[in-house]
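The other protein chains are all here in position, but one chain of the complex has been omitted.
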Amino acid sequence: MISYALKRSILAILVALTVSMISFSLLYISSDPAIAMAGETASDADIEAIRELYGFDRPIVVQYWEWLKKAASGDLGKSYYFRTDVSHLIAERLPTTMTLGLCAIIFAIGLAVPLGVASAIRPNSIIDRVSLFLSVMGQALPSFWFALILIVLFSVNLRWLPVSGSDTWQHFIMPTIVLGYYAAPAIMRLTRTGMLEVLSTDYIRTARAKGLRPPVVLFKHALRNAIIPVVSLAAVQFGFMLGGSIVVETIFALHGAGFLAWESITRNDLPTVQGLILAFSLFYIILTLIADLINAWLDPRIRIG
Amino acid sequence: MADQVLNVENLSIDIPLSGDILHAVDGISISVNKGETLCIVGESGCGKSLTSLAIMDLLPQKAVRTVDKLELNGSSILNYSDRQMSDVRGSKIGMIFQEPMTSLNPSFTVENQMVETLARHRNIRGKEAKKLAVQMLEKVGITPAKQRLKQYPHQLSGGLRQRVMIAMTLLCEPELIIADEPTTALDVTIQAQILELLTRLQADFNTGLILITHDLGVVAKSADRVAVMYAGQIVEEGSVYEIFDNPSHPYTRGLLSCIPVPGKIKRGEHLGSIPGMVPSLIGEFTECRFAGRWGDTLGKEEENIAHLTPIEGVDYAFLVHGTTDHVVRFCCNSCLKKSKSKISKGVN
Partner (left out) sequence: MIGSTIGTWEHIFGTDHLGRDYLSRLIYGSRISLLIGIGAALISGIIGTFLGVMAGYFGGRVDMVVTFLITVRLSMPVVLVALAVVAIVGGSLQVVIGVLGLLLWDRFAVVMRSSTLQIRSMDYVTAARAVGCSTTRILMTEVMPNVVNNLIVIATLEIAHAIILEAALSFLGLGVQPPLPSWGLMVSEGKDMMLFEPWLITIPGVALFALVLSVNLLGDGMRDVTAPENRN
């Protein structure tokens, strides 16, 4: 189990490095950082001066290496727009996004797992058909449109919830729903398939033959085994939520990392964008690593070997 | 009967199948006494496993069970609700399945799976439960018991897992154990050990044991009474000595003739077999179930003809002449005629 964790960690670092390499090249090659930094009104001489000063005329590999060295010690450069440390910016905004993502995945799981279990217990029943129907609908619904509809409905017409900002917990309700609903269908279907499979196994038959009560058979014996692949899926979906958070946070003006991403992209703030890409990918990598480890721990055949 | 543990009368199991009905089991009756081993023998697909599931009310949802009497220790469990049945399962009736490799939950330790039965039925938990579990593991021959408790099923061999299953079933000291081909999936050497274990434990606890198998060797070794099943019906039943010495139904004779006996069989001689195939049990029967399978069961000698006495009130059921409990059943008149059995009238 330790060697497994070690191997996965090394792989994770390699992946993170590769991602940052690719994004660095994409950003710094396709645009002119000197112009981005100087702003649109700068003169040619100013731009040239900046180029020399910041070494933008050096080969891209050298530039990347410099960036990497600084990044390793936590220095992600300075934002062109906000004029503060990128790492500060991100550290400031990330908690909001994390909170949102956590609420969203809990919402998705809380919605999807019970529906999946209920569908598996009674396949082809009404609840099964309703769940499948909802999941098909959910996957076709564009999130930004859903967000607008919710705003019109709950903020404007019913006046129950606030539209924008991130001051109170009520501000998080609609964003949570919008971010979470997209992950629910996949989780529901995986839970359903997994439970169906597990419920027809021999060891569930043994559990019933032992006279264990139905809730015990269902939740202790069946779900425990069926949930294993769902953990990985949930982690992956949680990772994807960072991408989704860009749209959601921008619509609801939630001051998280996603909103920051949109702000910095529209302002050509390269260091921030690069820093955010690094942060997002690291987050995803760590998340899947944890999910794999939880997986390995949940299954005694892997844990003990 | 004071020490009758199980009494099943006229059990039928029907399974709807794409428009038609599969009559998997057709009007069988069995009974088991305390301390007695009943072996149900038959080919795959004759309905033996379904019978055991029917007794436990664990049939798949689609299957329909019809039975006149289902009594455990004299009291009827026929109309028990699911809740009441779950009280019976595991504590009054225990079941051991065929596949030890997949019958235990891979995510929980042996201890966890054993102790939960005690908590469920006898409200024993914690240290006391653990102690009982250790004792039972030792009784089934697993040592060191304490270490094995902490292990997961994938760390145990097939034979060990089956022993754990047996121990788990015995924890609540059930009055009846149903073992569905418990040794089929194990090595031959382990088979003998497990069988011996079962018989020893049965004597110790005085439980009734239904042993389902297709292996006549197992029957010869372990049975007190035998019920031979074919195509969803019990065609012959009696004590194990009667069945082996005096098989009176053509199917039973066919089964016995399939066993190659070294010394008796000559080189180059064909091995015995029953020709034909088990008929499909879907829909109603238009012809004899045993049609086309007679083969050589009648033999040439006169002594192979069975002497039968009809049983009052039951169609096609006969007592073998001179016994009180050796019963033979034919599925139809043509079967009866073809068997050339001698029917003598009169009460036995």
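Per-chain numbering from 1; labels A and B assigned in written order.
The rule is short, and it goes like this: a contact is a pair of C-beta atoms (placed from the backbone, for glycine too) under 8 Å apart; a residue touches a chain by one contact, two chains touch by 3 or more.
Note that this is a predicted model, so its numbers are computed, not measured.
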item	value
Displayed chains contacting the withheld chain	A
Contact residue for the chain not shown (choose from A:Ser125, A:Gln139 or A:Ser200)	A:Gln139
Option from A:Val152, A:Ala253, A:Ile290 or A:Ile304 whose C-beta touches the chain left out	A:Val152
Missing-chain contacts mapped onto chain A	11, 14-16, 18-19, 22-23, 26-27, 30-31, 132, 136-137, 139-145, 148-149, 152, 156, 189, 192-193, 236, 242-244, 246-247, 250, 261-262, 265-266, 268, 273, 276-277, 280-281, 284-285, 288
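Criterion: only the chains that are shown with their structure count from here on.
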item	value
Distance from the mean Cα position of chain B to that of chain A, given in whole angstrom	56
Interface residues, chain A side, partner chain B - complex	201-203, 205-214, 216, 220-221, 224-225, 298-301, 304
In the complex, chain B residues that touch chain A	56, 58, 82-83, 85-91, 94-95, 97, 99, 102-108, 116-117, 120-121, 152, 154-155, 165, 168
